[in-house]
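As you look at this complex, bear in mind that one protein chain is not there, while each of the others sits in place.
Going in written order, the chains are labelled A and B, and every chain counts its residues from 1.
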Amino acid sequence: MSVVFQKPKSLTSKELHYCPGCPHGIIHRLVAEAIDNLGIEGRTIGVAPVGCSVMAYDYFTCDMVEAAHGRAPAVATGLKRSLPEDIIFTYQGDGDLASIGMAETVHAATRNENITVIFVNNAIYGMTGGQMAPTSLPGQVTQTSPYGRDVKTQGYPIKVCELLSALDAPYYIERVAVNNVKNVLKAKKAIEKAFRNQIEGKGFSLIEVVSACPTNWGLTPQKALEWVEDKMIPYYPLGVYKDRSEEAN
Amino acid sequence: MAKVTFNEDICKGCGLCVDACPKHILAIDRNKINRKGHNPAVMTDQSKCIACAFCATMCPDCVITVEK
Partner (left out) sequence: MSEKVLMKGNEAIAEAALRSGCLHYFGYPITPQTELTAYMAKRLPKMEGGVFLQAESEISAINMVYGVAGTGKRVMTSSSSPGISLKQEGISYIAGSDLPAVIVNVQRGGPGLGGIQPSQSDYFQATKGGGHGDYHLIVLAPSSVQEMADLTSLAFDLADKYRCPAMLLADGTMGQMMEPVVLPEPRTGIVEKPWAVTGTQMKREHNIINSLYLSPEILEKTNFERYKRYETIQEKEVRYESYLMDDAQYCIVAFGIAARVAKNAITALRNQGLKVGLIRPITLWPFPTDAIREAADKVKGFVSVELSMGQMIEDVRLAEECKRPVLLCNRAGGMIPNVDMVISSVNALKNQVEGGR
């Protein structure tokens, strides 16, 4: 008997606090699998955001830093500039990365900062009870858009991959999803690539993971993943948005 | 020759594994309540398992270990 699948070593034994069916657990595991496969656990430092995954520092076995809301790319920049041989990743939600942290995100990207950014986009502010996010869809009902997001007064969603790809500098930007097995396996590959890029000193890699929030969307885990397929992915198409590696030329 | 182990105590009964299984051999056991207060997912017919690990791939809580 050989093991086909088991919990990665880079995840601690602490039980995850996320809601049943929350894809954070899947995405944490994909990050840990990448760290395991690349053999970098001993020289990785992760930066946790403010959001449902604020306590990510308890779930990864590597050194971890808790950042102020939105500031993870700046904290990661400090870490990377101090320890260029270490592998630095941030793990951020949509409020953290695309609302309060938009400046830090854009500037880390435009500096081609050699870090790995994992961006979890579930179109809502989960931790604080379901308010509108910069990535909430037009018409989406949230606690702060109770009549549905009105684009006239509340603006249109931000498409982070498209936005950052307009910059010259960032090395790799890809959008993936985790709503079914096929997509999870693609996401796993993308996340590992984003870490490998950093190991090779290539620069800024961002993987946007289209995720879900069953609790605040008011859906079962199954229905939530269907909503990802039917509504989120058409608005946020999956694929590689920026690839400055030689193969892409 | 496939063996799937569930760490029932940490299962949150989300059911994503049940949906993912191509052999439809997983189910939420409504007669069991684990120490977290959830109905955990269980294997109903190990002999049909092909060790594809789709269940474990979709599980957010690393409940499932797959061996072959």
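The definition used in the following text is that contacts are C-beta pairs under 8 Å (C-beta built on N, C-alpha and C of every residue); 3 or more make two chains touch, one makes a residue touch a chain.
Bear in mind the structure is a predicted one, so any value in this text is a computation, not a measurement.
**Student:** Relative to the complete complex, which of the depicted chains are touched by the chain excluded from display?
**Tutor:** Its contacts among the visible chains are A.
**Student:** Given that one chain is not shown, which residue among A:Leu16, A:Val31 or A:Val75 touches it?
**Tutor:** The one listed residue touching the chain not shown is A:Val75.
**Student:** Which residue among A:Val4, A:Val65, A:Leu185 or A:Leu219 touches the omitted chain?
**Tutor:** From the options A:Val4, A:Val65, A:Leu185 or A:Leu219, the contact with the absent chain belongs to A:Val65.
**Student:** Check the options A:Glu15, A:Glu41, A:Glu162 or A:Glu229 and report the residue that touches the missing chain.
**Tutor:** Considering the complete complex, A:Glu41 is the one touching the chain left out.
**Student:** Go through subunit A and note every residue touching the omitted chain.
**Tutor:** 41-45, 47, 54-55, 57-58, 60-68, 71, 74-79, 81-83, 86, 103-104, 106-107
One rule holds in what follows: only the chains that are shown with their structure count from here on.
**Student:** How many Å are there between the centre of subunit A and the centre of subunit B, using C-alpha atoms for each centre?
**Tutor:** Computed from C-alpha means, the inter-chain centre distance equals 26 Å.
**Student:** Please output the residues of subunit A touching subunit B within their complex, sorted ascending.
**Tutor:** 1-8, 11, 15-16, 18-26, 29, 180-181, 184-185, 220-222, 225
**Student:** If you look only at subunit B, which of its residues touch subunit A in the complex?
**Tutor:** Those residues of subunit B that touch subunit A are 1-3, 10, 12-16, 19-20, 38, 51, 53-54, 56-62, 64-68.
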